[in-house]
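Omission of a single protein chain aside, the complex is shown with its protein chains in their original locations.
Let's turn to chain A:
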Amino acid sequence: MSSITGHSAIDELPSGDGRPPLDADKAGTGRLGDRIFGGLATGSGIFVIVLVSLVGVFLVIQAVPSLLNNNANFLTSREWVPSGADPRFGIVDLLWATVITSILAMAIAVPLGVSVALFITQYAPAWLSKPAATLVDLLAAVPSIVYGFWGLSVAGQYFDSVAKAIDAVLGWIPVFEFNGSPIAKSTLAFAGVILAIMILPIVTAISREVFAQVPTAHKEAALALGATKWEMIRTAVLPFGKPGVISAAMLGLGRALGETLAVTMLLSALNASAAFSLSIFGGGETFASRIANDAGEFDSAQKTGAYIAAGLVLFILTFIVNAAARVVIERRKAFSE
């Protein structure tokens, strides 16, 4: 269901009966009612444009003074002392934690989500297909804060043995080194796992929509040539659904980057003096969790500006990811018309 993702499969298809939509302006007769209603509708559209522009403008206006006062390099510094006479703050730690948790989430959620979507559209018996889709959709209905609380007080304890097992096998690679500090449920890796659960319904929903649209002729052609079911999926379903899966992954990534509460509750912040660690079993803070953690301390304009600057980077990051997803969808639209 597109309401989870805010993205609709209808966008990708030519309108219902294949004809161009009715030409709007000839139906509106210039009567008062038409002008008022049309004006309201157009006004709402313009309001949305203004709103998004305002977000950018307000964030930039409030971030710039703080950035100008910043005595450290905003992009490369690991310090975070946003107030006082000598404000020094940089985002490199936040960027690392944000990106690594999101990439982990993608690495888990995309293959799993695509498999679940294939299960629902191709493998599930007819009676199970709809309930299965609804159940996976319900995962999206569980609020972020409940995921965080559940991860912290229920599921997290079991992650310790997972982390130890990974460390035992792959621990010689710095990325997988686990030394027990912070505890397993407060690591970037576990935050990534929880994020994966949270974006799974998004990836599944969009993949499901495109897999369901694979022309039956393609599938039957593959089967008629003697392909097994899996070969049919590999040669007919997956190539057709590829752009949809890519955009699903991007939208999931966009959600994971900005996800706040679950990550805030799980991750343990690093000491200011802690050495930089490559390990996914390290601690840290993402953009969103740093802002949420310190939400009570926005007392001076300088300090608030620093957090807004971090928020601005997050905004730009998600903007790029979502725009990329949009480009993929547009290309597919051009292709299918």
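Keep this in mind: a residue touches a chain if its C-beta (ideal position, glycine included) is under 8 Å from a C-beta of that chain, and two chains touch if they have at least 3 such contacts; residues count from 1.
We adopt the following convention: contacts and distances are computed from a predicted model.
Peer 1: Out of "NADH-quinone oxidoreductase subunit H", "Phosphate transport system permease protein PstA", "Carbohydrate ABC transporter membrane protein 2, CUT1 family" or "Phenylacetate-CoA oxygenase subunit PaaJ", what name does the UniProt record list for the absent chain?
Peer 2: "Phosphate transport system permease protein PstA"
Peer 1: Would you mind spotting which of A:L75, A:A107, A:L278 or A:A301 touches the chain that isn't drawn?
Peer 2: Checking each option in A:L75, A:A107, A:L278 or A:A301, the one touching the absent chain turns out to be A:A301.
Peer 1: Can you list where chain A touches the absent chain?
Peer 2: Chain A touches the missing chain through residues 1-8, 10, 15-17, 19, 21-22, 24-25, 27-29, 31, 33-34, 36-38, 40-49, 51-52, 54-55, 58-59, 61-62, 112-113, 115-116, 118-120, 122-124, 132, 134-139, 141-150, 152-155, 197, 200, 204, 221-222, 225-236, 239, 251, 254, 257-261, 265, 287-288, 291-292, 295-296, 298, 301, 304, 307-308, 311, 314-315, 318-319, 321-323, 326.
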